[in-house]
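One structure is given below, encoded as structure tokens.
All protein chains but one are shown in place.
Should a chain be cited, it is by its letter among A and B, assigned in written order, with residues numbered from 1 in that chain.
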Amino acid sequence: MAFQPVKYYQTGTFTVGNRLLPPEVRAVQSSERRSNALNSGHRACQGCGEALGARYAIDAAMQATNNRLIAANATGCLEVFSTPYPETSWQLPWIHSLFGNAAAVATGIAAALKAKGKAGVRVVAQGGDGGTTDIGFGCLSGMFERNDDVLYLCYDNEAYMNTGVQRSSATPPAARTATTTAGNVFNEGKNLPAIAMAHGIPYVATATIADLHDLEHKVKRAMQLCGARYIHVLVSCPLGWGHASDASIRIARLAKETGLFPVFEAERGELTSVSHIRHKVPVEEYLRPQRRFAHLFAPKLRSDVIAALQDIADRNIERFGLLDRPG
Amino acid sequence: MMRKPFAITLDRGSSLANHTGTWRTLRPQYVDRLPPCNAGCPAGEDIQGWLARAEAGDYEGAWRLLTEENPLPAVMGRVCYHPCEGACNRGQLDEAVGINSIERFLGDEAIRRGWSFDKPKKSGGKRVLVVGAGPSGLSAAYHLARLGHQVEIREAGPFAGGMMRFGIPKYRLPRDVLDAEVQRILDMGVVLKLNTKVANVLQAKEEGGFHAVFLAVGAHIGKRAYIPAGASARILDAVSVLRSMEGAERPQLGRRVIVYGGGNTALDVARTAKRLGASEAIIVYRRTREKMPAHDSELEEALQEGVMVKWLSTIRQAEGSSITVEKMKLDEKGFPQPTGELETLAADSVVLALGQDVDLGLLDGVPGLEIADGVVKVGPNMMTGHAGIFAGGDMVPSERTVTVGVGHGKKAARHIDAWLNGKTFAKSRVNAPASFDKLNPWYYSDAPKTMRPTLDIVRRQSTFDEVLRGLDEKSALFEARRCLSCGNCFECDNCYGVCPDNAVIKLGPGKGFEFNYDYCKGCGLCAAECPCGAIEMVPESI
Partner (left out) sequence: MLKQIEGSVAVAEAVALCRPEVVCAYPISPQTHIVEGLGRIVASGALGSCQFINVESEFAAMSVAIGASAAGARAYTATASQGLLFMAEALFNASGLGLPIVMTVANRAIGAPINIWNDHTDAMSQRDCGWIQLFAETNQEALDLHIQAFRLAEELSLPVMVCMDGFILTHAYERVDMPTQEQVDHYLPPFEPRQVLDPAEPVSIGAMVGPEAFTEVRYLAHAKQMQALDLIPAWAAQFRRAFGRNSGGLLHAYAIDDAETVVVALGSVLGTVKDTVDEMRSRGAKIGVLGITCFRPWPLAAVSAMLSGAKRVVVLEKSLAVGVGGIVSTNVRTTLTGRAVPVYDVIAGLGGRPITKASLERVFVDAMNDELRLTTFLDLDAAVVEKVLHRESETRRSGPLAENVLREMHGIPAR
């Protein structure tokens, strides 16, 4: 069931916490006792959405498992900025092996824990879109089909950011990257959440860093279940998307509110809940603040491309019922 | 104990050695901005402050914070025209917060629970005379008493309250509410002498051994206009009519009452006339509805009660049972010009509500005063031209409302206190305004304003029961929680949550937050996602 926000408490559950809310309804992030699984001192860019998404997700998972959690990380921004010798920002047991094997390493950890009878210790795997949808796809699919007891978290910033913003199969149409300088081609790309659902695994969800309560709820829900679980988190990238460092959350919110990034939950391949759009906005409002879409506005306005993107958003809205208010 | 391989495996917490704060070019700072409600309140209430307590369910705390500035919340909640609500930023989201309703709720709650003011912390102050027990005088007395002074109020009339008693009808302000709030002020040790008119200020000051005087006599003399009238024409003035409502005998206005004027007093009289049994109460006003000085909400209530209005009309002549009105039209400058068209209206009485003048008699012989347009000029410290004589309320140049009067009383009290101690009262630093563009409105729940219930029309017409009922606790709480807390941190934990570098320290409930500048990279997410705009980014000094 989709997360039901608390209403009429000034900010309800839109904000991280609120002194008026009962503590159990506040986000994990509002607590002074949150794990800070990704602690200060890491080398992420200013305003990095992935740093935020990772801390959000892992803190929630830590709370859900009573701090009995192990993480396997793919190569990428998150791994590089968090563990440059001699400094690590991670507060939980953590391993980085290779670019494409985070899911398999996590499978191995889960198997070891099972062999040793340590049932209470849980495993997460995390990686960026490149490490998940492209090079890590084989291992991910293997983990899914075996239903290994792993929660895989994909932090999607829609390109290979750590190597300098190259296109991945998660890059959206029209986006400019270092290897799609004229804008990414339409009708390419992989819909990983749909692929995950096609594997019939116990839990699949999408989320963004703009909706903390929703993301935490999904991580907690995932940790209540066993078997292969997948959460796809949209994380903004100021450098790669070309927006101001203080706009990361706002841009992620716009991705959802336009309908371009549908936020939902599914179990065993069936859609179970949808996070509705609060105030629908046209895609242009999302595209304008990002320099990776600047070529759609200058030297001349590409209304044909913008219309095509609007069409994608509208079809998402229809397919997922993103504007159908619950009765 | 693990034998960890060199460099490949790292110990927890080692990243804390990397002080990423050195990356900053902008630094975040917590700021307090001045909410528009606070800025707009003539009584200078910390509205955002007491709303914050009310929304947490601490009604007494809210009432105490409110009454730091204004001792009459139950009255305010009924008669104030709430410029705070007009300025409220929430109005740009859905509707302004019902601050006025909540103030009334708190005031009523205080009366119901018998909360009293704390005894003044100081003592041994000076003797101060307050002339007039209206809102301005009562407010000054309250604040002076809190500052430890011995205050004596001399009121010419038989009851305290000023226009609150003698100008505003019972159906807007029940007298038991007014009495309760007045008594609470007197319980602080303020001496009140009723039926004691001060004929000569200097004399009264001298004889009473007062060190300073605050004049707040109000404007109780109804303005007259020259209207040719026959011998049997019954022409009264609104101030007298309303005042006489307090007495044992009701004024006899007849069945068809004409009220001349367009202010709130005119409306009060017309609505009172209806309640007294007039079958017709017609307001004759020389300009249009847009130009009418009366508050539109009160006009609405009046119209609902059956009061009628003749716009763009002036009275040419009055006879025993009728009047002659002339139609006006507005010229290009907006001034009404006669058209020559006449009309006759039946009338048993004509009540003039054309404004009020101040009785300046008590100021005779006081040197140094500057009087212009019938009011006494005062400096920014509320002192007249004569040292030690201060004045406020309707008798000085001002917008004539109860709230403004209360604000004057407070301001004067502070300046009097300073003057008596040989100092100057300097207002503390005023914060930058918390304008709407500084907010991040996404974070506020969608919640429309609650509406106050009103009496049935028929009942309203025939009784003097209070028309607008207050909010119940649930509604008041709901309403208080619509407050955006503009420019003032309300501990929503957003900054603490959205920092990617975990560089915000949560100090604990009620203690707010602190930035950890060792790690803050200056990305600005905290400022961008602060709902109330209580964080600003300033250039870092490099």
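In this text, contacts are C-beta pairs under 8 Å (C-beta built on N, C-alpha and C of every residue); 3 or more make two chains touch, one makes a residue touch a chain.
Quantities reported herein were computed from a predicted structural model and do not represent experimental measurements.
When the omitted chain is restored, the residue from A:G12, A:G100, A:G127 or A:P193 that touches it is A:G100. One of A:V25, A:V80 or A:L239 touches the chain omitted from the figure, and that residue is A:V80. Against the chain not displayed here, chain B makes contact via residues 2-12. Remark: the residues of chain A touching the chain excluded from display are 67-70, 72-73, 79-80, 82-86, 88, 90-98, 100-101, 104-117, 121, 138-139, 141-142, 145-146.
Heads up, the rule we're going with is that only the chains that are shown with their structure count from here on.
Remark: chain A and chain B have CA centroids separated by 50 Å (rounded to whole angstrom).
Interface of chain A with chain B (complex): residues 7-12, 14-20, 26-27, 29-30, 32, 36, 38-44, 46-49, 51-52, 55, 82-83, 85-91, 212, 238, 244-250, 253. By the touch criterion given at the top, residues 7, 10-20, 23, 55-56, 442-447, 478, 481-483, 485, 490-494, 496-498, 500-503, 506, 508-510, 516, 518-519, 521-525, 527-529, 531, 537 of chain B touch chain A in their complex.
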